[in-house]
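All protein chains of the complex are present and in place, except for one that has been dropped.
Labels for the chains are A and B, by order of writing; each one numbers its residues from 1.
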Amino acid sequence: MSEQFEPKIVAFFCNWCTYTAADLAGVSRLKYAPNARVIRVMCSGRVDPQFVLDAFAKGADGVLLGGCHPGDCHYAEGNYKTLRRMRMLTRMLKDMGIYDGRFRLEWISGAEGDKVKSVINDMTKKVRALGPLDLPGKFKNWDKEIEELEAQVNKGDKDKEAVHAG
Amino acid sequence: MTENKSKKETLPRVGFYICHCGSNIASMIDVLEVQKYAAALPGVAVSREYKYMCSDPGQEMIAKDIKEHKLERLVVAACSPNLHEETFRKAAAKGGLNPFFFQMVNIREHAAWVHEDKKSATEKAKDLARAAIARVRFHKSLDKKRVAVDPNVLVVGGGIAGIHAALTLANAGKKVTLVEREATIGGHMAAFDKTFPTLDCAACILTPKMSAVKSHPNITLWTYSEVSKVEGYVGNYKVTVTRKPRFVKEDLCVGCMECIDACVFKEPKFKDKFNQGLGKRKPVYIDFPQATPKVVLVDPETCIQLKTGKCKQPCAAACDRKAFDFNQKAETKELQVGAIVLSTGFKTYDVARSPQYGYGRYPGVYTALEVERLVNASGPTSGEVVLRDGTHPKAVGIIHCVGSRDAKTNKWCSRVCCMYSLKLAHLIKEHSGAEVYNFYIDMRAPGKAYEEFYDKLLGEGVHFIRGRVDEVTDWAMTPEEEGKLVLRVEDTLAGFVRRIPVDMVVLSTGLEPQPDAQEVRRRFNIGCGSEGFFQERHPKLAPVNTFTDGIYIAGACQAPRDIPDTVAQAGAAAAEALSLIDAGFVELEPNTSHIVEEECSGCKTCVPLCPYSAITFDEAKKKATINEVLCKGCGVCAAACPSGSIRQNLFEDDEIFSEIEGVLAK
Partner (left out) sequence: MPDKPKVAFYWCASCGGCEEAVVDLAEDILKVVAAVDIVLWPVAMDFKKEDVEARPDKSIVAGFINGAIRTSEQEEWVRLLRKKCQVIVSFGACANSGGIPALANQFQKESILKYVYDDCPSIDNPGKIRPQTECVDEGRTLTLPELRNVVRSLDQVIDVDYYLPGCPPTPKIIMNAVLALLSGKLPPKGTVLSPEIALCEECKRKDSKPADLALTEFKRPHQVLIDPEKCLLAQGLVCMGPATRGGCEALCPGGNMPCTGCFGPTTRVKDQGAKFVSSVFSNIAPKEEAEIDAVLDGIPDPIGTFYRYGLSKSMLRRKLN
């Protein structure tokens, strides 16, 4: 089966700017790649770095975080908090082997429907070239190293307590 | 529809509905496939598809299903929640379900309308549906809080927009404070001579309204004042206004202007702003005779007393009301209002950015506003078209689109310049008999009676040349051009480059946002478009609302606009404000955050993060606490709390984690 790999991108969009821009892109019938899945938050400042990591851990190949341009946050300064947190998160992701734009922070204002299109298209293209991240698959692979011994030790055991929780 | 009675009752019963939206969604997404897919998901008790979910039958179907199938959660996959979230929340409520047990899935704007492959669009719809169904299980019952609305209104900017809005509101019985930065209200319109297309005298139609503002019992007029701080939220704004010192007591001065005559400066010496620098004034002055309030003011930059302290002060002596006070200080005042109308107007394009037109280099080059003052009977030349060097022009060139429709300066069309260029052509010709040439790109005359006005001008012998003037130069190539200003232009209709010698050039400058628009809009927490004009909530459906509830915009601060549309928009803004105030209360969205007291460690991480000061530290309990009435629901604190002790309603961690898992599950 030689189906082209299609990356799954989880996108956290802030309601007032990025989500509205995505709506505008829709109203304008702009066409772009179908790889993004938008999760709506009121402000990019709601996006906990845990959400980004969880998205990768659950199978995202890329994570996009969209907020208002600095100075334009509907809630005054939420996006500055986002910026500060995410610049550190980017460094940490790189140290853990996730880099080259798999995690991307973009400022998109409510009027920039075309930017939604160009960012999603660009990110899809770049992440497709990087290949699948597939952390759930990797976790399963890593745990293979303990499964043989586990099966051996628990041979015939109805008691499931000794099986790893992963 | 698919109903599933055999599912275990441990998960809340979810009703899932997918809308065809006519063919808007159904043409790109296989709605039946999504409906079947959802039906098989755990916890889904009812799964239906319907042509128009937002229609009455669609909503009734939801209400009916909730009752009949004992639904506990509702998911609708359709258009954007920004359009119909409220609609379906109400439908849920009609069925007896708390409206916040609802989650909307955007498969139209975010999928059907933007993708071209049916298979992948349908897969996306399934992913999003699955995520919403997983998320909605965690939703909790919530209520909207009601908060009373303060009936008073603040109008910022006293041009024609602010004046009209203030009068409309005041006539409706509301107490209005009108704050204006200049010493008088009237705005740009007060400086115009005649207005198109009727050629009404601007001052004649404006001054009665200005007068009405002054005398209206419901209007408090604070000129020479600026809003320095805005706090609070819709229905409950606390505004701080700084009143600049005039050095004259406003309640004592009657505008007799004896002080101006008495001033030590026998002749006016300083360029006056109202006449665009073409006229002169003394340090003590009044902008124009009908200035409202009719109170003089003293300019601290030029008054000898204020600069050196050593003046005999004949002005003060001449005042039998003893209104002068050279020790007057700026005053800070506080206001509580429920709604704010911003009508801060525009500035004209700075022609220094187009040096090829020679403004400042050649004394015969004028801006349109300067010409308004020239042709005005109360202007610096009493309406005579006479140039800075004292000569009378025999030929005048009017250049349209200076600082408009230009990739190098401003991209937009300023909407009013063609019309006022025609008006000025008419007035100049009338006052001076000169030959007038209008250089235009397109003739924009869209309003009522505008095209007819253009027609009239065509009949008056004004010359129209379609082309952008390349430069204004005094470099003569022929004897006829000696001593003239030559306009070089490609006459696109004739098909060749022409040189037109004139004596006077008028630059029809475009409209721009005020120079401090960014600062002002941030102070009021509203948005700006990329050009810098204030951002409306929706260009068609909500042109006077902003994304900040309770703050409305009117006039040229939102986009270049002529007087009729400005007045209409001001009325619209007043109506919106009235609709807010007369409802008496505001319902707060419940997506606020709260701190779970027994979980809070008092680490104070959250306290400085709230722009609305909703989070305070309780010194007695040594824990942080959130005032849910002030909270606007951004969720920054919930993300930042390092021990997970803050919950944001509708955006709790569980809800978002389940959504993440939902979109990615296979």
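The rule we apply is simple: a contact is a pair of C-beta atoms (placed from the backbone, for glycine too) under 8 Å apart; a residue touches a chain by one contact, two chains touch by 3 or more.
These figures come from a predicted structure and were not determined experimentally.
Participant: Contacts of chain B with the missing chain: which residues?
Facilitator: Listed in rising order, the touching residues are 598-605, 607-609, 617, 622, 636, 639-645, 653, 657.
Participant: Across the whole complex, list the residues on chain A that are touched by the chain not included here.
Facilitator: Output for chain A: 48-50, 52-54, 56-57, 70, 80-81, 83-85, 87-89, 91-92, 95-98, 133, 135, 138-139, 142-143, 145-146, 149-150, 153-154, 157, 159-166.
Operating definition for what follows: only the chains that are shown with their structure count from here on.
Participant: Would you pull the chain A residues touching chain B in the complex into a rising list?
Facilitator: 6, 8, 10, 15-16, 19-20, 22-23, 25-27, 29-32, 34, 37-43, 45-48, 50-51, 54-55, 58-60, 71-72, 74-78, 81, 85, 109-111, 117
Participant: Show me the residue ranges of chain B that touch chain A in the complex, using the header's touch definition.
Facilitator: Chain B reaches chain A through residues 80-82, 106, 108-111, 113-117, 120-121, 123-124, 127-128, 131, 518, 522, 525, 527-530, 535, 547-548, 591, 609, 611, 632-636, 638-640, 648, 651, 653, 656-657, 659-661, 663-666.
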